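Accompanying notes for the structure given below.
The complex is shown incomplete by one protein chain, all other protein chains being positioned as in the whole.
By letter and in written order, the chains are A, B and C; residue numbering begins at 1 in each of them.
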């Protein structure tokens, strides 16, 4: 059959990104256990993959993205070697640039502060990688819920203070020869809220969480700055973006704040 | 051209509902002003429309739904006469039963409790109507944000109490010759929370709202029961459904409660 | 500490449903392999759980829902014995009625029609169970994408025919001593479209799929009736609901159709 995609295109436009989106796939993720040992977790993921397309070609070959995903899945290697996948994409799709993003659901066991009961928390995370010729960049992302308690409301009210769930979104990058565990990144973010949030809390835990939040009032600005400080002090990280959105309990709109590190450090 | 939809179908199945969904349209809604006078508001709406289809026909004529919508829009009558629209649908689509739902965004001016400043709040509302032969039913729906403050957290903690935004969804029905204003329904629901939520609050308002919520701790069960009491005591209402979902500030999951009136009163 | 939830309530209202929503959890699902053998799959799920609450109590004990989930998860039994979970909920929450729903992401290997290549497809599915005193009902749900090709467009056009992705949502129930596999239910639905949809198609497959769809033009009404016929002919099923929504390629709105079996057969 005719290769329509391989036909010559005359519009003279190199395409920056073309590929597939919303491809659902099970993914195997390395994880860090409390013991310090490592393990793996099978997660539900959505993949977004693209390559650049030279001006001479009419189209890319979309099915090859799925074939590559499938090959890696069979070897249980997806998530383990993003760079190798990108390099395979460059080769099999005859492209200079390759891009991949896996959004996935990641479970971590969390311990209630007083009762010590354990239950799972689920976090929306992602791996993102780009390979431009042979320049590789990797990004790790996590969306972490916390509680924020309003310092102004606490200060001006005779009693009480409005508080709410907020979502902190962090994206970091680091050199190829280094590593950051999702478990560590998420813990750093959780500590920056007025309080952490939990799946399972008994009464004694609820008392502790309520009082802890009241003792640690924070605006979205405070959470943002505290997360930024942690990321700046982390010598492994050479790039970051932080966004926090608080689902205000006294409004039907949200407060938010955003910060991006000025540039990649080497 | 051939009328493929009008062809005979031999599977012997009367279809209960077939139609169109997600049709975006501007809608004109009657509204009640604070002065007691009435007025109208042009709103953004999504329409869902269907008819039943007799077993003898292969398909319905989808474009007629859009034509009917369009006719009513030109007359600025949409939202004013749901029953007439349903009856037109029955006639033009040769059907025994007709169904329509308009989900729309409705703005109401709201006054801050202390400063008296006014700003708009937006509510997700809907009109829903069914006409089965000549049996007409109309439903009015509204999703109303409130704040809930946890009675348990307040009771067991030395200070503070977790609170959060919650969404109360109410659906009511009433006889054809009566009327309930969205403004009144929404006000009833707002009063059932630990506190109302607002678009615009200055510092003096924030203090009042914070203290009011602390003085009125409520579980989702409490909000549900208080809304149910109001709806049961409203003699105009002959059917209702209530659901409340609270976006807990100490968890990443939600608390919810649901109640449906046992049956239509006549 | 004081049991605020256990306090007496004087509003005299039995609550029909109160519980938790959006609890993310890994779930173990039994599955049917092509060999006819069975196996299990660990999936990402969201749980919704509730009980009824007697008028005498102020509130339910939300943390117990999470504890029950957690106990079952530790035994790798979540999803295996819904009835037992419901009965535990009744007991531990002192309630007459219990309700549970697990929405989950389910992967099934699918073979391309000509090349024979295999890749995973992901389906949104759910388990839903109710236990009213000792009356148990179980529902199995699946959302299955198919392609529909318009019979009218094919008939009236000199060449071509518009076609699009459509989503078929099916919910079925069957007696406690019987069983329906998701694999079988999904296959039945997929066969009712103009064509099935696939994750991985090579050129020879794309030709086959394109021509097969053109040879099998179907309105949403046709898909609905064909699914209804299959469900009515399935002697195991004693209740069903079907909905189909087609994301029309020539419109920005959707065509949809809906059918519910009149009543439970015994």
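FYI, a residue touches a chain if its C-beta (ideal position, glycine included) is under 8 Å from a C-beta of that chain, and two chains touch if they have at least 3 such contacts.
These numbers were taken from a predicted model, which means no experiment stands behind them.
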item	value
Hidden partner chain, touching residue among C:98, C:152, C:170 or C:185	C:152
Contact footprint on chain B, counting only the chain that is left out	1, 23-26, 42-44, 63, 66-67, 70, 73, 105, 107, 117-120, 122, 199-204, 207
Where the missing chain touches chain C, by residue	121-122, 145, 147, 149-150, 152-153, 156-165, 195, 197-199, 201, 203, 206-207, 209-211, 213-214, 247-253
Missing-chain contacts mapped onto chain A	1-2, 4-5, 9, 11, 13, 15-24, 48, 50, 53, 58-60, 62, 151-152, 155-156, 219-222, 224-226, 228-229, 245, 252-260
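Just so it is clear, only the chains that are shown with their structure count from here on.
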item	value
Most centrally placed chain, judged by C-alpha centres	C
Distance between the centres, which are taken as Cα means, of chain B and chain A, whole angstrom	36
Euclidean distance of C-alpha centroids - chain A vs chain C, Å	29
Where chain C touches two or more other chains at once, by residue number	1, 23-24
